[in-house]
Structure formats: structure tokens, C-alpha cells
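I'd like to ask you about the structure that follows.
With one protein chain held back, the other chains of the complex are shown just where they sit.
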Amino acid sequence: MVEISEIICVTCPQGCLLKVKHEGSQVLEVLESGCKRGKEYAISELQDPRRMVASTVKVKGGLHPLVPVYTSKSFPKLLIPNLAKKLREIEVQAPVKINQVVLQNALGTGIDIITSRDMPAERKVNRKW
Amino acid sequence: MKRDYDVVIIGSGPGGLAAAIAAKENGAEDVLIIERDVELGGILLQCIHNGFGLELFNEDLPGPAYAQHFIHKVRGHGVETLMDTMVLDITPERTIYAINRGLGYIEIKTGAIVLAMGCRERTRAQILLPGSRPAGVYTAGTAQRFVNVEGYMPGEKFVILGSGDIGMIMARRLTIEGAQVERVLEIMPYLSGLTRNYVQCLLDYGIVLEKQRTVNRIIGNHRVEAVEAVSVDAAWQPIPGTQEIIPCDTLLLSVGLIPENELSKQAGVLLDPVTNGPFVDDHFMTNVPGIFAAGNVVHVYDLVDWVTEAGYVAGKGAAAFARSERVEPGGHIPLKAGENIRYVVPHKLEKAHLAVELVRLQMRAIVPIEERVLVTVEDQNGEVVAKKAQPYARPGEILTLALKPQAYEAVQKATSLTVNVRKR
Partner (left out) sequence: MPKTYDVIIIGAGIVGSLVARFLSRNKLDILLIEKEVDVGMGTSSANSAVLHAGYDPPTGSNKALTNVMAVEMWPGLSQELGIKYERCGDFVVAVNEEEAQVLEELLERGRRNGVPGIEIISAEEVRQREPLIRPDVVAALWAPTGAISDPFAATVAAAENAVMNGVELMRETAFEDFIMEGTRIIGVCTNRGEFFSRWTVNAAGLYADEVMHQAGVRPEFIIKPRRGEYVILDQADFKLTRLTVFFPTPTDKGKGIVVGGTLHGNVIVGPNANFVDSKENKAMTTEGIQEIWEGGNKLLPAIKRKHIIAQFAGLRATGNAPSPNPDINYNQDFIIEIPDKVSGLVNLGGIESPGFTAAPAIALKVIELLQGAGEVLVEKADWNPVRVPRPVFRNLSRDEQAALLARDPAYGRIVCRCETVTEGEIRAEIHAPIPADTYDAIKRRTWTGTGRCQGGFDMPRVVAILAEELGLTPEEITKKGGTSNFLSRRTKDVDQEHLSVEALI
């Protein structure tokens, strides 16, 4: 079925409304594209939408009970729920270093999940609240 | 520890970290950061989402990674830090009184101070939200700290008031951690955060945003049981017959930020009623000689990259002041808000400054213009000193214009400069 979909472009802060004629994920024509980058964005949004995903995983013996993590590359949007579930099962041991891989080749995407900060081990002197 | 420093920075968010680095790099020997939390980084540590560093590094980093870049640098530069320490008072003569558990009462004298306390969230009381006072009404930032840092969910079924960036980002975050976000309500006819966040945090997850709608009443005695939503007219008055009871257990507020300047006031720093931050010159020095301010304590920024840059300018200015290179500054001209401009930071410009380096001006528009605009800096005779074309102007996004050394001659003749934003 040929459809015309509207997509808000997030390539720059302007947020142009793009119009795309497509059949499923097959792009037939980008009707309104804002600019050249918009056209590319529209095609990728229909064919293979991806997002940077950030979340946390549990950490044992750390200053905080969680350490923040993110996808080293844009991650397939439709796999986000499964990724969220997967990350809940992971627990790492403090101390943790930034860019440490907590999940390799997440869900077979070839994309690693890495930490976004150091997490020192809990110490009496910096006992938190 | 020492009790005498060249530069002391209060707060270790992006502004404070940058100020410390710049102070060191510009000749200040003894530099100290005082931080009230147990670690450096400020609010960035709870902003685990991506989107930081695009302007400065051309990289899309999460908040903690952005902060860590600067924390490493601060450590490498030999900046001293005093954590878990609260500043109680600052005098205009730059004596700082602070306390912490280990050292007790601390009195520090310093050549210069950089205020980098950031901002705080507007609360329920400040928007006069009616209804009962149960548990379950939180600012988006408090919820963010719980979910991302402390490791606890503040509820399961949410309504979010305000389409500010933190609110939208929390909508996505809570959804990913298994909660339900019933609705995001925005009293204005337009989004108050970035379009990117609307798409990637709300649209992606099928979370409904309702504009020109607000919370009319909070319901529930012990814990929030529901909120009553209502549509509003252009004057924010509720429209009868549009009420809807939305069952939920938590109401998150993302209704604006206010610069945190209670310490500044104690030190005799004068505040601009428009920005709620100090009046600053082009070195981010306040009216009190030797007291500088950087970041969200001056005005609420939209991008962290600009906060870092402001920190650099303030830190450099503070180092110069501490080394007595900068005597009582003179040759200032005022920078004024003109057509469709709510405010301009800095508030005044030292004319000679442009001989050395460029000076960045930052402005907020009053009303949105969704077509090509021209930002102009004009002297008292309407002569254009600098200009910049932009695809649009929106109140939610800061306008930035660099006054370059090329404008030096024109600025020498000016007695004041006014910034305007107009349709092209």
C-alpha cells in the first residue's frame, strides 16, 4: 500500500515537517524534505530508524547503585524494549571505568553498550546519603 | 588544607569545571572548587541521555561522559577540590565561609571567586498549582536523580506538566524503566523544549502531548490518585467544560528553571530581574570586583556547551583579577535588549576587550519568528556593528552572536549597543 507519511526532522533544531511517499519501508519519493540532510533523514527513518539509547545498569559495591550506560552507536529503534529488558539483568562490579563495555554486540546488532562515567567503589569518606 | 587561594569556584557543574580549568591555564596557581555533593559534575551526572557536546566537540555524549572529560582535566591541572561542602556565606571582600563533616567550619580568603551554583527547578508553589498536598508531586529533576542515580522509581503512572526538555527526557526514561506516562501537558501553544526531544522522547514512545492544557487540581490525600487537566485560553484561564480526571500516582513538574543566587545576594551581587542572574560584564564579572559568575547562575542556557564556554571566560577573568592584571575596569558600554529581545548577556562590554579576542553575546527572543531573521547589533545611531542571519528565532533557544575583533573600530565609537532580531 502506498502511503504518504509525515516525519519531523531532527537533523537540526529547526524541526522541519517532511513528507514521504512510501510503500512499507520502501521510499518512493521524498515530497517535502526541508534540505538535503532532511531527505537522507527521511529515508533512514523509514528504512532503518535508529536512536542513541541511554540507560543504566546495576553496579555492586559502587558509590551509587547504578552506573549510566549508552549505545556506542545509533541503535535500531524497534529493539529498544528488548535492550531495556536485557540491561536490567546486567550487574557489574565497582570500580567501573568510563567506556567500559557492559554488553557486547547487544542483541546481535554489533553495537556495544558502554558506561558513560567512572563509578568508584564505595568509600567511607564519600558515603552518600 | 590551605586557607588562601587565587581563585575559588563554587559549584562543579560544567560552568565551574571550565572556570577552574581556565583559571589554571591563565596563571592562577591555587585554585579550589567547592562542591556540595560528594563528587564533581553537578547535574550533568544525572543527565544520562545523549545530546551533550555537539557544539564544542562535535560529539554526541551523555551528560556524565561530558562531565568526566572536564573532571579529568581539572584533576590533571592540579585543581584542589572540597567535596560534600556547603558554602554558607560570601563577603564582598571575598572571604568564604563553608562547612563540611570532616573539616568543620572553614574560612577561606581568595583573590577571585567564580559563582557557578547553577539553577534550581520551579516548584508547585511557584506556579500556584491548586489541590491537595499528597506524596507523588516532584520536579522532573528530583525524579531524574531518583531514577538514574539513587536507583528508585518515584511512581508507576505519571502525568508530566510542562514540555521542558527534562520533562520530555524523563517521559522516555520512565517508560524505558517500565512505568507508564499517561500524558504530557503544556500550558503554552508551543513546545517549550527542543523539537528533537519531542520526537525522540514522546513521539517515539507514543506519549501524548497536549498543548494549551494544564493541571487544574491535584487529587489524593496520602499519595496522588489523579490530576484534573483542563484546557486554557490565551490568558492561561481554564476553559469550563474541558476538565478531564486523569488517574495517576505521580505528577512531574517541568515548568522552568531559576538561577540559584542566594549566595550571590549575600555577597552584594546585584541581580537582573529579567534573567534572575547577576549583571555581568564581558568577563562575566559581577558588580562586586573580583566576584565572577558563570553558567546557569547567570541565565538559564539551552545547551551545556555554552555553559562550558562561559566558564572558560569567567575563569580566565578571575585568574587575571587574582593576579592583579586587571585593575578597576573602565571603558564599558551597555549592551541593551532591543526589538524582540528579552535580554542580552553580558550586560556591558569593555570596549578594549575586542582588541584581544571575540566576545560572544547571547540573547533570548520574546516571541517566536518561524522564518528567516536577522540578528543585529546597533550603536546609539542605529549603525549596524555586527549582524547574523538565522533560519528562525524561538524563545526556547538562545540566540548567539560573536562580536569579532573586526568590529573593534566601530565599537570604539559607540556609547551603547542594542541587539535586535527582526524578520529579514
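Order of writing sets the chain letters: A and B. Residues in each chain are counted from 1.
Operating definition for what follows: a contact is a pair of C-beta atoms (placed from the backbone, for glycine too) under 8 Å apart; a residue touches a chain by one contact, two chains touch by 3 or more.
Since the model is a prediction, treat every value here as computed from it, not as a measurement.
*Asks:* Could you tell which one of B:R120, B:R342 or B:R360 touches the chain left off the display?
*Replies:* Candidates B:R120, B:R342 or B:R360; residue touching the omitted chain: B:R120.
*Asks:* Check each of B:G76, B:G178 or B:G331 against the chain that is not shown and name the one that touches it.
*Replies:* B:G178
*Asks:* Of B:G27, B:G76 or B:G102, which one is in contact with the hidden chain?
*Replies:* B:G102
*Asks:* Provide the residue numbers of chain A that touch the chain removed from this figure.
*Replies:* Residues of chain A in contact with the hidden chain: 56, 58, 65-66, 77-78, 80-82, 84-85, 88, 128-129.
*Asks:* Just checking the interface: what residues of chain B touch the absent partner chain?
*Replies:* 36, 84, 86, 88, 97, 99-105, 120-121, 123-126, 128, 130-136, 138-139, 141-142, 145-148, 150-156, 175-180, 204-206, 216-218, 221-223, 238, 249, 262, 265
Methods note: only the chains that are shown with their structure count from here on.
*Asks:* Would you kindly tell me how far, in whole Å, the mean C-alpha position of chain B lies from that of chain A?
*Replies:* About 25 Å separates the centre of chain A from that of chain B.
*Asks:* Given the complex with chain B, which residues does chain A contribute to the contact?
*Replies:* For chain A paired with chain B, touching residues are 8, 10, 13-15, 51-52, 54-56, 58, 63-66, 68, 70, 77, 80, 84, 98, 116-118, 125-128.
*Asks:* Can you tell me which positions in chain B touch chain A when the two form their complex?
*Replies:* 38-39, 41, 45, 48-50, 60-65, 67-68, 83-84, 102, 148-151, 176-178, 194-196, 198-200, 203-204, 391-392, 397
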